[in-house]
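Heads up, one of the protein chains got dropped from this complex, but the rest are sitting where they should.
Moving on to chain A:
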């Protein structure tokens, strides 16, 4: 993917977020809908293939939160993609706990708080930007097998153990693939 182009289009969307929070601009919401809804649906369908109704429900739920919570989004602390990913992830967890065989009374709202820190810290923000760029560039360069495992965990919502079962590989292999990938993306530094 062309990194420069992506950053440029991200800027437009951050402008749209601003237009929503300040002017309640429905046109801006319309543009974000076009961009993000196919991604949110794909994210849901990766975990539950064929569950189109669920995908539609979650996509709508996420976009309603975008509309209502736009003012809480701070571009300097997280990219818009990351922010919307957390909304989609949390909505998917909530949907699954209410509709699955194993219903849970644990409310995910208590467990995944906003990525956005309460205290502004310019040093941390700069660090965050660098991490963001490193991850974006590094991800494209990862070998196929490492990308595949990351996709299983993040998009299909599988644990390491479930990914191992599905790919018929030993758990150790999955663990080392993820660790290698995280190491290359400088997310994981051995303690």
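In the analysis below, contacts are C-beta pairs under 8 Å (C-beta built on N, C-alpha and C of every residue); 3 or more make two chains touch, one makes a residue touch a chain; residues count from 1.
Simple rule for what comes next: contacts and distances are computed from a predicted model.
K.L.:
The complex lacks one chain in this depiction; which UniProt name from "2-oxoglutarate ferredoxin oxidoreductase subunit beta", "Protein-methionine-sulfoxide reductase heme-binding subunit MsrQ", "Anti-sigma-E factor ChrR" or "Branched-chain amino acid transport system permease protein" does that chain carry?
P.N.:
Of the names offered in "2-oxoglutarate ferredoxin oxidoreductase subunit beta", "Protein-methionine-sulfoxide reductase heme-binding subunit MsrQ", "Anti-sigma-E factor ChrR" or "Branched-chain amino acid transport system permease protein", the one UniProt assigns to the missing chain is "Anti-sigma-E factor ChrR".
K.L.:
Which residue from A:23, A:72, A:99 or A:159 sits in contact with the chain not drawn here?
P.N.:
A:159
K.L.:
Contacts of chain A with the missing chain: which residues?
P.N.:
Considering the whole complex, chain A reaches the absent chain at 1, 6, 26, 30, 33-34, 37-39, 41-43, 45-46, 52, 56, 59-60, 63-64, 67, 78-79, 81-86, 88-90, 92-93, 97, 101-108, 110-113, 115, 128, 131-132, 135-136, 139, 150-151, 153-155, 157-160, 162, 175, 178-179, 182, 185, 187-188, 191.
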